[in-house]
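One protein chain is absent from this view; the other protein chains keep their places.
In order of appearance the chains are A, B and C, and numbering begins at 1 in each one.
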Amino acid sequence: MAEFLSLHDAVARYVEDGATVAMEGFTHLIPFAAGHEIIRQGKRDLTLIRMTPDLVYDQLIGAGCAKKLIFSWGGNPGVGSLHRLRDAVEKGWPHKVEIFEHSHAAMACAFEAGAAGLPLAVLRGYVGSELPSVNDQIKYIECPFTGERLAAVPSVRPDVSLVHAQKADRKGNVLVEGIIGVQKEAILAAGKSIVTVEEVVDDLEAGPNACVIPGWAIDAIAVAEKGAYPSYAHGYYPRDNRFYKEWDAIARDRDAFQTWLDDNVYNAGGQA
Amino acid sequence: MAEFLSLHDAVARYVEDGATVAMEGFTHLIPFAAGHEIIRQGKRDLTLIRMTPDLVYDQLIGAGCAKKLIFSWGGNPGVGSLHRLRDAVEKGWPHKVEIFEHSHAAMACAFEAGAAGLPLAVLRGYVGSELPSVNDQIKYIECPFTGERLAAVPSVRPDVSLVHAQKADRKGNVLVEGIIGVQKEAILAAGKSIVTVEEVVDDLEAGPNACVIPGWAIDAIAVAEKGAYPSYAHGYYPRDNRFYKEWDAIARDRDAFQTWLDDNVYNAGGQA
Amino acid sequence: MSNEYTSAEMMTVTAAKALENGMTCFVGIGLPSEAANLARLTHAPDVVLIYESGTLQTKPEVLPLSIGDGELCESALTTVSVPEMFRYWLQGGKVDVGFLGTAQIDRYCNLNTTLIGDYQSPKVRLPGGGGAPEIATSAGEVFITLKHSKRTFVNDVDFITTLGFGRDGKARDGVPNIGRGPTRVITDLCVMKPDPETKELVVVSLHPGVTRDDVIEATGWEIRFAEQLETTPTPDARELEVLRDLKARTERKHAGEA
Partner (left out) sequence: MSNEYTSAEMMTVTAAKALENGMTCFVGIGLPSEAANLARLTHAPDVVLIYESGTLQTKPEVLPLSIGDGELCESALTTVSVPEMFRYWLQGGKVDVGFLGTAQIDRYCNLNTTLIGDYQSPKVRLPGGGGAPEIATSAGEVFITLKHSKRTFVNDVDFITTLGFGRDGKARDGVPNIGRGPTRVITDLCVMKPDPETKELVVVSLHPGVTRDDVIEATGWEIRFAEQLETTPTPDARELEVLRDLKARTERKHAGEA
């Protein structure tokens, strides 16, 4: 049953050093506030899972929180590279990060399978790609009905998932609306889950088939206004595309990144 | 791209003798009008797929349209037996119907897998059940990561699927709302699809994540007012629970059934 | 209101009491649905009811006739597709208890809802498995409720549609990712629980006025009784009132009068 906590307390309680952590939100509703809280609390040796690492994992990796990264597309969308990710992979700064690389299709199916309580996801994938040669987590099964060889990947089952959503009601039921990505799957697949929300309301005013996650399937809810900034929250604020472009210069340079981190995360209390 | 046809023409064009046919709608939005049209057109040797055969398949089976039935729960919900189904299975009237029997979980996963273009569905299912001993369509795979043995069933990929929905817009995009069952899966898994709707509107007025099926994924749309009666259409009319109870007496008796069929289907034009 | 009650009411009230507040319960239609909603309307207002039609956390005013009545959707927190219901919510491990009825049950709680007689030429064809086979294995535990008779409590079920503990009581042993299975059976005569070791059903509580012989005569095998045999608490006035109101509302609605 969802407990309303401060973001500080939720992260302190549920995110342990060495944990496997999924922070989802496909371009939309990326949980930046939660990511900054993890950085501030100095969590270490995390295995980070995310389809599109985006700026939030660039920041976590640059801040030294990550040991491994499981992902399928690691760029700054429409802008270019994630320089902190590249620096870690190419130069080992601040330390080497081990990567397990998938396609979007496989990651999406792996989240689905995790939510479905299965150990594996099956898909028609990776045909002719060399990704299976560098990722031993990609295997195959044979269809017992047709003999077709299909790809199999382990399901995603994080120790803890963190997502951002528009709103929760007072019982902790959460509405996710717009581009819903794999947020529901991330929560249902996880051992523990933290949802940050823009606001708490009396009534979610959701349609009959809206993406609503019941409070009893969530561990902690924390209010984090603009918690997805510089990504966006449909109905609340738009994506700050300008910041995504500015990030390129910040992240390119280790010092500039450190300064940004000091100013916007370490010394920004719980409001970054 | 969806073509607007009369129900007569849609069924005449797409439902062939011997076809594998799925008519879905989980208690809600059961496509009775479409079923009656199939009976009127005297289609034969159909392989009928449906999680819950309900009255609609009781009628099709009693009318002699079916050769096989693939299903997971064959009763009159809350009332008792489907007497026409029982008469076919127990006594071979009007002729023997071969049955392939699953659990709901397996059928639901098989529809999902069919929509996903896969040849099989994988689930943690049938543990300890004797259903696998009487249905050779239930097999097993071994998870290459954990070694766990999981059930596998062939995906559902009907020649044609028929579902009922609340409304279509003038481009043929369809909104299904309320209990959405496996309607979307049935359409996407099928070679051809027919959707009957209560009405055609200018604007679906659907939420951003509503269950909307694009017109280009549908073959034919036919307007059939009260097309789900005696089941219901959320927002249009309620379930006629009284008729479901009355059906028990009608279907118990071959003559009473024939009379009902004459009065309400054969001699009811396209309005039954 | 008098405290007299029927044996059917005794069964429903007792079944309802098995549910604790806050549990998530995957509800079968019929008797389980009646009991689960009674629990929600009495001692367990926050019990979460899930129906296989995809309705999550539903609070119907009247009992559904079918598993997918409009009432279930209208009063639900949200409604998901049926594949999602079975994959994410049931198989995904979100259900504490599955609440099932059955046509036949044996001493190891195996359930038959498939047929009487031989599979290829059945004497009586029953509706089939529906959601039960995976509810029984994926839910944390399973409650079963049905009327007690020799026709339903049989020595060997004609067919195991849904696993209790298998023909030998050992079918769950060593199976990965499986729930505890049936933990209690509630009838109009008594409450039974599986023996912790052998998994054979043992009567742990007799309803007031019911004798051991009543149970023995209604059971198709040599039924065992617990050493500390209890008497089931009687329904109180409020439970009976709420149940009767619920059933009256339901009857009016289904007759088309509401």
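Simple rule for what comes next: a contact is a pair of C-beta atoms (placed from the backbone, for glycine too) under 8 Å apart; a residue touches a chain by one contact, two chains touch by 3 or more.
The structure presented is a predicted model; accordingly, all values stated were derived computationally and were not measured.
**Q** Among the chains in view, which touch the chain not shown?
**A** A, B
**Q** Just name the one of A:V11, A:C109 or A:I141 that touches the chain not displayed here.
**A** A:C109
**Q** Among the options A:S6, A:Q41 or A:S81, which residue touches the chain absent from this view?
**A** Here the residue in touch with the unshown chain is A:S81.
**Q** Tell me which residue among A:E16, A:D45 or A:E101 touches the hidden chain in the full complex.
**A** Per the contact definition at the top, the residue touching the missing chain is A:E101.
**Q** Per the definition of touch given earlier, which of B:C65, B:A88, B:A105 or B:L118 contacts the omitted chain?
**A** B:L118
**Q** Which residue numbers on chain B touch the omitted chain?
**A** 1, 112, 115-118, 173, 184-185, 188-189, 206, 208-212, 214, 216-217
**Q** Give me the chain A residues in contact with the hidden chain, please.
**A** Touch with the absent chain occurs at residues 26-28, 51-52, 71-75, 77-79, 81-82, 85-86, 89-90, 101-105, 108-109, 111-112, 123-131, 134, 146, 148, 178-182, 184-185, 211, 232, 234, 238-242, 244-245.
The working rule: only the chains that are shown with their structure count from here on.
**Q** Which two chains meet at the most C-beta pairs?
**A** Max contact pairs: B-C.
**Q** I'd like to verify one number: the distance from the centre of chain A to the centre of chain B, where each centre is the average of its C-alpha atoms, in whole angstrom.
**A** Computed value for the inter-centroid distance: 39 Å.
**Q** Taking the mean of the C-alpha atoms as each chain's centre, how many Å separate chain B from chain C?
**A** 28
**Q** List, in ascending order, every residue of chain A touching at least 2 other chains.
**A** 117-118, 206, 208-211
**Q** Out of chain C, which residues touch more than one other chain, so two or more?
**A** If we look for residues of chain C contacting two or more partner chains, we find 73-74, 79-80, 87, 91, 138, 177.
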